[in-house]
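A single protein chain has been removed from this complex, and every other one stays in its place.
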Amino acid sequence: MLVEFALYHAWLVPLLPALAFGVIVFLTRPWPKLSAIVAVGSMAVACFFATLAAYGVFTNHEFVEKPLVYATRWFSLGLPGMPEVQIDVGVQLDPTSAMMLFMVSFIATFIFLYSIGYMEGDPGFSVFFSYLSLFGASMLLLVISSNLLQMFVAWGLVGLCSYLLIGFYSHKISAREAAKKAFVTCRVADFGLLLGLLALQIVFGTLNLTELSEKIAHFEEYTTFGMLTLIAVLVFIGPIGKSGQFPLHVWLPDAMEGPTPVSALIHAATMVVAGVYLVGRTLFLFHEVPSAMQLVAVTGGFTALFAATIAITQREIKRILAYSTVSQLGYMMLALGVGSLTASMFHLWTHAFFKALMFLGAGSVLHALHHKADVWEMGGLYKKMPITTWTFVIGGLAIAGIPPFAGFWSKDEILVATLSEGHYVLFAVGAFTAFLTAFYMWRMIFLAFFGEEKPENHPHESPWTMTVPLVVLAVGALGAGWVGTPWHNVWAEWIFFGHPHHGPVNYGAMLLSIVLAAAGIYLAYMLYLKDAKKKRARRLAEWFGPVYRMLYNKYYIDELYLWFNHALVDGTARLMYLFDIYVVDGIVNGIGGFAKLSGDGLRVFQSGRLQNYALIFFLGVLAVAVLMAFTGPSAASLVLGGVK
Amino acid sequence: MLAISLTHYVVLSALLFSIGLFGVLTKRNAVAVLICIELMLNAVNINLVAFSKYVTPTDFIGQIFSIFVITVAAAEVGVGLAIIIAIYRNRLSVNLDDFDWLKW
Partner (left out) sequence: MEFPILLTILLAPVAAALILAFVPKEEHMLIKCVAAVGTFVSLALSLFAYFTYDKTVGGLQFVFGHNVTWIKDLGVTFFLAADGISLPMLLLTNLIGFSAVFASWNVNNRPREFFILLMLLITGVMGTFIAHDLFIFLLFYEVVVIPIYILVIIWGSSKRVTKEYAGMKLTIYLLIGSAFLLVGVIALFVKTTALAGTPDMSFTGLAQAAAQLSRFDQIWLFALMLFGFGSLVSMWPFHSWSPDGYAGAPTAVSMIHAGVLKKIGGYGLVKIAVYMLPVGASFWAPYMAVLGVCGVAYAALGALAQKDLKYIVGYSSVSHMGYVILAVACLDVIGLNGAVANMFAHGVMAALFFSMIGFIYEKTHTRWIPDLGGLARQTPRLAAGFMLAALASLGLPGLVSFIPEFTIFISSFHNYGGLAVIGIAGIIITALYVLRAGANTLFGPPRPEYDHLQDIRGPEMVPLVVLGTVLVVGGLLPSLLFDVINSSVVPLHAAISDALQIGGKF
């Protein structure tokens, strides 16, 4: 009964936080506590509904083949009977969206709760919660969208919230610039996505997901293969930006300027996976175009490796986590690119738990150390902050891929999928990245939480509003992967594209990934914990000086973009402006000037001397008289202006 | 004895008009210009009366018209002198070359 209600009123889930946003902005802003209660309460209720809806979906196998869709007209153009464009808004519930709906609302609830402790005493406390609520609403709307334009709207709104929240400490110039960078970078990507949507609308006449999936399966009736390839590539540009894939990943590490709960919620667990989710949603499109799939897979694999190499050298705790997010998103894209929606969504699901956990843990550390972010200046925190440390360790084990933690199962699924599709190079890349991941994550953990205590730090454990979410998410990081073990893969029975595939259990790949993870952790242990003075680590950095510097400076991509932006775009702009005020305006003023000039010429005759005027007058009369005398009156009357 | 014909009057009138015009165009003194204007007007009057006498001797249109011209000329001189006096009071000059304030 209640489940039925939740299934058919799933739009309530985004609506509740949206209402909370309105209430906080217009009513409860002066009372921080009340605002927090409104935000957390509405999100908790939304989570409750989402859970019911997810329960409803996951108990009814019909929804796998035939998603539950209900929609209403948003606007239409053309004759009412047969509109040229009609855009619907609605809800599409299938296992994928139900999983996302539950995951987003669940994690959001706990991160909202965590924020109460983290943001305590901040002058913008209420505003922060209003933004968070708006984000929750937009993200949930994105998840349940039945129409690509609706999804694009939500896509834009989550981008806005990301912008507002990254720039939350807007008095800091770095935060301000990071927010702007995030927005503009995503805007570039949105441009591609928008073009893709336009092309889809023009070619197929609809943006409804279900209709598109039916029509694209028979795309020959509508368009050519080349056009479809173009569309797929254009659509993929959007996720490249939103999900921080190379080369538009630059905004994500900078986004860590926002408060840590924001990094956890938006830039790790939910918003950044929107790109992955979008590709997953439109996999029917990519599936038709092998070259586009190849592009997705290569982009994903390359990003995974690329970001992992950068993460090795970074010093700030949140920055390391950010690059690891980029790298993990690369994994998800890789999985999509090899055609495995199952593996991609599975990794998305487990990643949400352990990455949110690690960000919240990092937030707890920053909270305790008064925002000292450099891991080299931390150390030995495990004594004073046990809960934070041990939950963080669980997260570290999960991301490194140690069984039975969540990350192991999903990463294994991806690697197996890559291998079974015959992408050996990408498999090697994925496996090597797994090794790097284990190494840099544990480098961070050893440096920050273990080793010697630094006397200048006075850490303390965080309040319960912060530790409870940590514990809950740690449970998730431990157990979220058990739904998809290779022996009994419940996950693959529900979430798949095309048909569920049950490959044989690949013990070789499993063993390889465990060995690589263990090797990574061991290496980190040798370099950063056992060797208390870190001499070896330093020597390594010196040996590979140029490489180290290049990695530390993120391959100088930021500098390249900055140059492009400032020299090229701004330069053109200045040129255009000068053109405008000197050439275009010059012509306009020139026309005005011409009138003035002719006036200047003619006014010489206005000498103001009476006798000159009289002379001219007389000469004129004389001329007429002479004319009359020699040619007769008709010609003279012509001179006088046709007067007869 | 040479009869005085219309030609004589017209020549006299033309001479008078030309003298007046020359004065108007060349004299620097505003009063002299006014006097010259009177000369021109009188040249016109002579023309009017002469043509009336020789061309249409029965009706007196030319004479009547010249009386109008004399009247108007008187009024005009009155106004003109008044303006000149007013300017003189301001500028202490009746030299037309100084009166170019209307220029652009």
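Going in written order, the chains are labelled A and B, and every chain counts its residues from 1.
Please note the rule applied: contacts are C-beta pairs under 8 Å (C-beta built on N, C-alpha and C of every residue); 3 or more make two chains touch, one makes a residue touch a chain.
Predicted model, so just to flag it, every value in this text is computed and none were measured.
J.: Considering the entire complex, write down the shown chains that touch the omitted one.
T.: Those shown chains that the absent chain touches are A.
J.: Given that one chain is not shown, which residue among A:Leu2, A:Val490 or A:Ala573 touches it?
T.: A:Ala573
J.: Considering the whole complex, which of A:Ala6, A:Val57 or A:Leu149 touches the chain not shown?
T.: Reading the full complex, the residue touching the unseen chain is A:Leu149.
J.: Given the contact definition stated above, which residue among A:Phe58, A:Trp74, A:Trp482 or A:Tyr525 touches the chain not shown here?
T.: Per the contact definition at the top, the residue touching the missing chain is A:Trp74.
J.: Write down which of A:Met1, A:Ile173, A:Val604 or A:Ala629 is the residue touching the left-out chain.
T.: A:Ile173
J.: Extract the touching residues of chain A with respect to the undisplayed chain.
T.: Where chain A meets the chain not shown: residues 73-79, 84-85, 149, 152-157, 160, 167, 170-173, 175-177, 179-180, 183-184, 187-188, 190-191, 194-195, 198-199, 201-202, 565, 569-570, 572-574, 576-577, 580, 584-585, 588, 592.
Just so we're on the same page, only the chains that are shown with their structure count from here on.
J.: Counting only Cα atoms for the centres, state how far chain A is from chain B in Å.
T.: 95
J.: If we count contacts the way the header does, which residues on chain A are in touch with chain B in the complex?
T.: Touching chain B: residues 603, 606-611, 614-615, 618 of chain A.
J.: List the residues on chain B that touch chain A in their complex, please.
T.: 21, 24-26, 33, 96-97, 99-104
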